Every structure is written in C-alpha cells, then in structure tokens.
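Have a look at the structure below before the remarks.
Here the complex is missing a single protein chain, while all its other protein chains stay put.
Moving on, here comes chain A:
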Amino acid sequence: MAGRVAKQSRSGNAGRKGATDQEEEEQPLQAVLIADSFNRRFFPITKDQPRALLPLANVSMIDYTLEFLTATGVQETFVFCCWMSNKIKDHLLKSKWCRPTSPNTVHIITSDLYRSLGDVLRDVDAKALIRSDFILVYGDVVSNIDVTQAVQEHRQRRKLEKNVSVMTMIFKESSPGHKSRCGEDDIIVAMDSKSKRVLHYQKTQGLKKLQFPMNIFHSGSDEYEIQHDLLDCHISICSLQVAELFTDNFDYQTRNDFVRGLLVNEEILGNQIHMHVTKDGYGARVSNMLMYDAVSSDMVRRWVYPLTPEANFADQEGQRCTHSRHNVYRGPGVSLGHGSQMEENVLIGRDTSIGANCFISNSVIGANCSIGDNVVLDRAYIWSDVTIASNVEVHQSVICDNVVVKEGVTLKKQCVLAFNVVVGPNLTLSEGTVVSMHHPDEEEEEDEDEFLSDDAETGHSKGVMKQKAFNPSEVGAEGKGYIWRNPSLDDTEDDELAQCLWGLVLNADLESDSESEASEGSQDPGSRGMSPELDDVKVFQTEVQGTLQRGLEENIGCDNLVLEINSLKYAYNITLKEVMQILMRVVLEYPFYQQGEQLNTAQYCTLLIPLLKKWAPVFKNYVKRAQDHLDCLGSMEEFFLEHEGHWGALVKVLMNTYQLEILEEDAIMRWFSQGVTSDKGKQLRKNQGLLKFIKWLEEAEESSEED
C-alpha cells in the first residue's frame, strides 16, 4: 500500500512538463481502452485472433496503444474486451503492463454483452470506474503523440466554463492523398478558430456534396475554419459526462453517433466538443488492411519514433533486434542465404531463416519463419511460424501464423492467407484473394450468435471441415483452405464496405471526382437522401405516421403529439429540418395510407383538409424560421412531383396552410420564384390553379400595401 502511495506522489513530482501544484490536486489520468473493433473488417483473420492482438511490425497492436497511454502519463487503464476476451486477457497478463512495476495499472474488464462503443461506455458509467477526465482509445491505435498538452487544455476549458466542453478530439495534420489517411475516415470539420470548438463534423466518404448548417456560423465567433486536411487519430479526451451522455442516449452506438448527436443538440444540452491538432507526432488507427499496410510501413520507416521495432518497448524476451542502413531490422538468430538481398524497409523477426537469392523489400517477417530460395517478397506482411517454399512471389499481401506456401506460388496484390492455411504448389492467386480455414457458409449458420466462445468455435469449424472438401483449383493440389467470400450481411452500419478487408483503394480519380462545396443551408431539399442515416429516416417516418394515426384514433392533443415526435427525433438522431420535411410528407400521404392509392383529387382534398386543420398546431411548433417554411414547401413539392395526378390538390393545400397560418405568404412567393432544375418542377409551377393562387396572393399583398 505504501508503495502505491509513494509511486503516485512521485510521479506527480517527477513532472511531466509543467507540473504545477494545481495539477497535483488533479486525479491521476485514467484511460478507457476498447480492445474490440465491433465490426468484421478483419474477417476471416479475426475469427481466430482478436484484432487488438494482431501483430504489427511483430508486436501486438494493443501493446502500441498501451505504450502510447503510458508514455502520455496515464496511470490507470481499463481494457474492455468482448470478442475472444480470454486471449486478450492472457496476453495482457503476460505482458509488461501487468507487472507490479508498471507505472500504468491495467484492469481488464470482459463481457460478452458489449456490442458497441456505446455499450462499453454505458458500462463504464454503470460501474462508476472513472473518476475524472479520461482518454478514450481503441486497441488498434498506434501513436506517439504526447497528449499531455491537450489534456491540460481540456482541463483548463472545463475549469473556465463548468462542464461545457465534454470531449477533446485529437487530430493530426495530414493532407489528402497521404497513404496513412484512411479513405473511410476522411472527415471534414468546421471549427471556431479561436476556441478550437468543433462546430460541424462529417465523414466525407462517398459524398459528392457537403452541407454545413447555416446556424453553426451564427455562434458568435468571427473566425471559422473548415478543414479537410486532418487525420482522425481516434484518440479522444473525454470528461465523465461522456459516459453519462451515452447512458442517457441509449441509441448512441459509436463515437460518430455521439459527436453528431452532441453537435446537433448543442443548443439544447449545452455541451461542446473541442479539438486539438498536432503537427508532429504520429497517430493512426488500423481500421482495415490498407491501413495495416500503411501503418506497418510507417513503423518500419521510423515515423513513430521512439516506438521503433528495435526499441523493444514491450520488453519481450527475444524481441530485441538491430537496426542498420536502409531501415533493415534483424532479430537475433536470423540467417540469410547467399545472394539474398534485403533492399530496404525490412523487418525480420528472431530465428527466421531465409534461403539463397531472395529479394525482400518493404516487408515485415515474423519469428521462426523459414523462407526458401529465389523468393520475392514485396510489401509482404508475414507473421510467425510461416513456411514459404522456393520460387514464391508475394506482393502486398498478408500471411498469417502457421501458413504453408508451397513451391511456385504467386500471390498477387492484396491477398490474405489466414491462419493455418496451406496453398500450392504451382498456383497463382489473383488479386484480392482471401483464403481461410473457415468455410464461408459457416458464417451464416452461426449468424445468430457471432460471439460464440472459443471452444465452441473451433469444434464447430472442425465439423464443417469434415463436411466440405478443399477445392484443389482454388488452393492447389496440396492446399488446405477455402476461398473466403464475404457473406452479405445487412445488419452492419455501412453494408457496402464493411466486409471488404482491404477497404477502399485510394486512387486519384476518386479524389478528383469528389467535389466539396459548402452550400449554405439547404439549397436543394432533395439532398436529404445523402445523409448517412437513411435507414433511420425511413424508420422515423413510419414511426411518425404511427404516432399521428394513434393521435387521430385516440384523440390525443397536439401538445402530446409534439412531445412524442420530439422524443422520436432524438431516438433516431434526426435533424430538425428532416423532422419538418417528414412531417409534411407523412401528413400529405396520410389519406393514401388510409384509403389506398386510387383516391381522386377531390376525395383526397376532402380527406386531407380536416387533417391539416387538426394538426396545424403541430406544424406551427416546428415551422418557425423562414428557412423552415421553405423546407416545408420543398417537401410538399417533392410529394406532388411524385403524385402527378393530384396537382390540383396542391393549391388547396397551399391555400389551407396559408389560411391556417402554417406557411407565410412571403415563403410561398419565394418558393414559387426560386429556380427549379427539373422539368417537372417547372411544369408544376405552370399549373393553372397554382398560378391563380399566386396571383391572388400578389394582389392581396398589394391591396394590403395600399391600405
């Protein structure tokens, strides 16, 4: 006990830069490390080994993260594991982090119930593990950034304005096109340049247009920056409130949800997010194979100094290696055959033997591998205990533990040979081939419970192996393994790319295609389909419909309806603008929904108008600013464009909304005069009834002016 106290007081004195009395009062810095990715990007590799334990430059990724935390002065780390938690636990208990002398006390918390970051943070809150500000990282973050300064800034901010800033995100400057920038993680951030407050945060992947809500520029500051040259390090300094907010908002799953939710509701909740941009220092998250490639190569090229391969920071026996010219690292007991060349950026683990006339460049080779003669390895990542026979060529591929590659095999770009696979002889694997001992069908069978325990898993796969023979045309005559095809799952957030091991390939064409434009407010109402929560929007729409129907049947007051819609809005993380558009749409569709599509215009009108009258207070609650009116009209237009037969009803609807004071005449006039792009839109505006109505409005205005 005495030792612990002594340690804490000393580390206070030993002084990270600028240790003041004030800092000594502060609680020791804590961290939450999430040793689970909660996705299947690394499948089928992660079927056998959790992602945090995958070796990067021959050291498990979680060790990099823990080293980063320790170096930055964290004294207590909570590691949360779910998938294969036993393996992570075993690894950590054996590592230097769990020795009694470690300055960073590591607690391991496992549960099979974690399915997302949100679950973990809710558990943090429930168990009250954290006492003050903490650092939140994933177990696959590689970084050497000293966040001490950022932590201090964060604390300063919280002292100045009590509990306003809840999170500081760490970014690294890195211009677009950098290979360590993950295409999926490309973000655009709008911030207040003085206070470094994040005003808008959006992932840009797949978007051709970017929207910035106008209100972010009305927040009182006069300088704004919109940055696209930032690399999200996935390191955030959070205050205790973050965990509480996750508890309050049970629908938050990821940090992205959280950030977006917080920014949207900033006015309501009064919480702010800040950012810290570091110029030097390295930080990246290994979120897919492409990033694995990029981070490994940065590691070997010493970008993450002092976390270099020869530093042996994890303090493991026999991991010591030497560094010589052209970034060639050799572990103890490495033997190299006659005429073999290690050109540059090569890391070879202990007791690996390499045959004659090999050519190795930009590669990482693990421990106890044996490599034959005349082998060409370029950007190959070979893990431990791999046997490679002679005359093999490997380009930009990953070969996992215990794989055997027989003679004359060629691996083209972006191949993955998962654990224990045998391929060859004399075989060429085409680009992007993934071979695994797990049969792809197995995936679907166990779909219901993806988090089976280890034992059940292996037993199961053995059963499958007996059933299905290996296909010699796929893996060679002596091969063992199945070609892994990505089973299409639709429960993941981003279907189209979630299963792709290598992620997006950054090519120049894609870059030039994507244009970023800052449209003010909503110039085109039809663009709402671009927001990533498309599914949420649909669900929200049906929910609103249900609510309104119940309201009608049970005669619920408009105030209560507003309350219900508001709570739905938060549940599905819907912006105010979308609420308005959806509400309008739902009301307009309501008669069809009740009576079927074959209504004629007159019937439609008679059904709709009482509804409008009934729900006018609901509309008035949402439609307030001029922009809201336009959004409403836009949604109305959209609806009528889809229902050409009912154009006649448009005038009646407009008339009624005008009379009920839902919409103002200025807004209607503006909407009418606004340029329309589609032919149909122009046609709609030439509608006789509409023209009459507009004329009537104009006259009414004039007459009122004359008065």
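The rule is simple: a contact is a pair of C-beta atoms (placed from the backbone, for glycine too) under 8 Å apart; a residue touches a chain by one contact, two chains touch by 3 or more; residues count from 1.
Here is the rule we use: contacts and distances are computed from a predicted model.
Novice: The complex has one chain missing from view, so what does its UniProt entry call it, picking from "Mitochondrial ribonuclease P catalytic subunit", "Translation initiation factor eIF2B subunit beta", "Cns1/TTC4 wheel domain-containing protein" or "Dehydrogenase E1 component domain-containing protein"?
Specialist: Missing chain, UniProt protein name: "Translation initiation factor eIF2B subunit beta".
Novice: Looking at the full complex, which residue from A:V304, A:V404, A:V537 or A:C632 touches the chain that isn't shown here?
Specialist: Touching the chain that is not displayed is residue A:V304.
Novice: Touching the hidden chain in the complete assembly: which of A:V32, A:L54, A:A71 or A:I108 does that?
Specialist: A:A71
Novice: Hey, which of A:S85, A:S116 or A:N144 is the one touching the hidden chain?
Specialist: Once the missing chain is taken into account, the touching residue is A:N144.
Novice: For the chain not shown, which residue from A:R115, A:K196, A:K209 or A:H323 touches it across the whole complex?
Specialist: Checking the options A:R115, A:K196, A:K209 or A:H323, the one contacting the hidden chain is A:H323.
Novice: Could you pull out which residues of chain A are in touch with the chain that's been left out?
Specialist: 2-3, 6-7, 11, 14, 70-71, 99-103, 144, 172-180, 229, 279-280, 282, 301-306, 311-313, 320, 322-324, 326-327, 344-345
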